[in-house]
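I have placed the structure first, in the form of structure tokens, so that the comments after it can refer back to it.
Just one protein chain is left out here, and the rest sit where they should.
Should a chain be cited, it is by its letter among A, B and C, assigned in written order, with residues numbered from 1 in that chain.
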């Protein structure tokens, strides 16, 4: 089971367009997958679900979205030159043992030109610390806003091609 | 005005011991300062105070703790090999313009041996992106739990000496 | 005295075009400066001038280009996703005390799109370790080859504007 993580809680985020495309790619590769959006989290999770506190909603998410996953695809926009803090805040709420030995592929999304390369580097450091193997091929998507077509979809061929390439590598990883 | 930031919302965190020592050092150097604890934030701030949403409590914090500060001392524990996600989530809620041209000193705190070096590296990247000048001398405090004395205070001479050295450099920075 | 460092030993490197433009900017700001090119180093410096070994040529370079400098501008192309190894090999040959308390501005150069952002991040970590203060404003120059005009010069207005901005900030840093 692959869990696709949309790493932002921004309402109507463009990152979701990339997530949708990726999910379709996984489906076509017959890779069982599910979506987890940071936006699903309870509004007060950084206080109510951390440091050993109980929180039924977080337990449910960990049980459904983290524990059964053997692989993750994490799609992160760039906020202040790195990944969203809320993504790391979520990771900080999960018992580390649930990550050990799993695998991840990273996609960075930015309206600027560097495609959140630095955020993916930082995230790699954190995931490696957690014992998650991270695929070397990371996909930086720059100027995402310019890649969205008139009907709001992401149909840019070049982007889809590199995402497919990564998905296939993740399958074999 | 220097704002000291305690970068965790963990209840009864040990990081606070370092913050207290640092505040006393700043007082003795006659450097005007104030404390801001991430724990003060409203429980739902990552949803209620982000992406342009109004939130009176966050506005108050930005007005009192961020805007008047010309310098910051950020004291961060190590969570999952880097800084707390909740710290970055807070930074992501502040309009970036309020950071430009300011100065910061970083202290890392860990129960392990590397003193959150990586968290300070990551934070440097983010602060530089925001236009904050970061003092090259960063203080990694390892095995903090072993440095706390019987009455719960931090009186380790070596640690206090390096914190004083950093504070003096921040004064001149 | 500002020492401008061209961080590559590639013959006829494009990085030199940026160095020339930067030197002119410093001249117009009446900032005393000199050039140091990694290519000047003796061919065997990584063996003959390291680990305490004597090497008259390296001593001369350290005496003229490093010791008198109070500030550095380091202009680095991107090799294998980071700064050139030869730059770090040079830094490893210089007694660390000659860097302490100095200041640096970083420029990244790439034929790709991220402008050697990662190389500048890595270099910041190293310089901070050495006690060099690093200006937060780092300039990533992407697709440099496309910015060179017919007569081989770098006259791109946007690039020159950001380099000027950085130079002015370095002056005040």
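A few remarks follow.
Rule of thumb we're sticking to: a residue touches a chain if its C-beta (ideal position, glycine included) is under 8 Å from a C-beta of that chain, and two chains touch if they have at least 3 such contacts.
No experiment lies behind these values; they were computed from the predicted model shown.
Looking at B:16, B:77 or B:115, the residue that reaches the missing chain in the full complex is B:115.
Interface note for the absent chain: among C:68, C:85 or C:153, the touching residue is C:85.
Contact between chain C and the unshown chain involves residues 9-11, 43-48, 50-51, 79-92, 96, 118, 122, 125-126, 128-130.
Contact between chain A and the unshown chain involves residues 121, 124-125, 127-138, 173. By the touch definition given at the top, chain B reaches the unshown chain through residues 113-115, 117-118, 121, 140, 142.
Assume only the chains that are shown with their structure count from here on.
One copy, chain A, sits rotated relative to the other, chain C; on C-alpha atoms the angle is 180 degrees to the nearest 5. Distance between chain A and chain C, defined via averaged C-alpha coordinates, is recorded as 36 Å. One finds 27 Å separating the Cα centroids of chain A and chain B. Residue positions of chain C touching 2 or more other chains: 121.
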